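First comes the structure, then the notes that go with it.
All protein chains but one are shown at their positions in the complex.
Moving on to chain A:
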Amino acid sequence: MKRLKILTVCGFGVGSSLVLKMKLDELLKEEGIDAHVETADVGSASSTPCDVIFTSKELSEKLINSVQVPVISVSNFIDKNEIKEAGLEKLHELIKE
């Protein structure tokens, strides 16, 4: 099983990406998934190597064409259930690869 590297992205890499990282870390712990979560701003996201990106709907539309990895969009960053529904399946898939 490989260790995933997850990137959370927001406009400036200071605010919402941090919140998303916080919630993702909680979710990963609950699910027993071993992964590393980093934050980035929208400009540097495409040049940061990672396995999957979590971000907002608007930013995902911008990112999806510039990166090779799956982009998962979340609208409410503090709703863990939404994050789970949007991303958990993908995370399990990536682990198996």
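In the analysis below, a residue touches a chain if its C-beta (ideal position, glycine included) is under 8 Å from a C-beta of that chain, and two chains touch if they have at least 3 such contacts; residues count from 1.
One rule holds for everything that comes next: contacts and distances are computed from a predicted model.
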| item | value |
| --- | --- |
| Omitted chain (choose from "Phenylacetate-CoA oxygenase subunit PaaJ", "Sugar ABC transporter substrate-binding protein", "Alpha-ketoacid dehydrogenase subunit beta" or "Transcriptional antiterminator") - UniProt protein name | "Transcriptional antiterminator" |
| Residues belonging to chain A that touch the chain removed from view | 10-16, 18-20, 22, 30-32, 41-42, 55-59, 62, 74-78 |
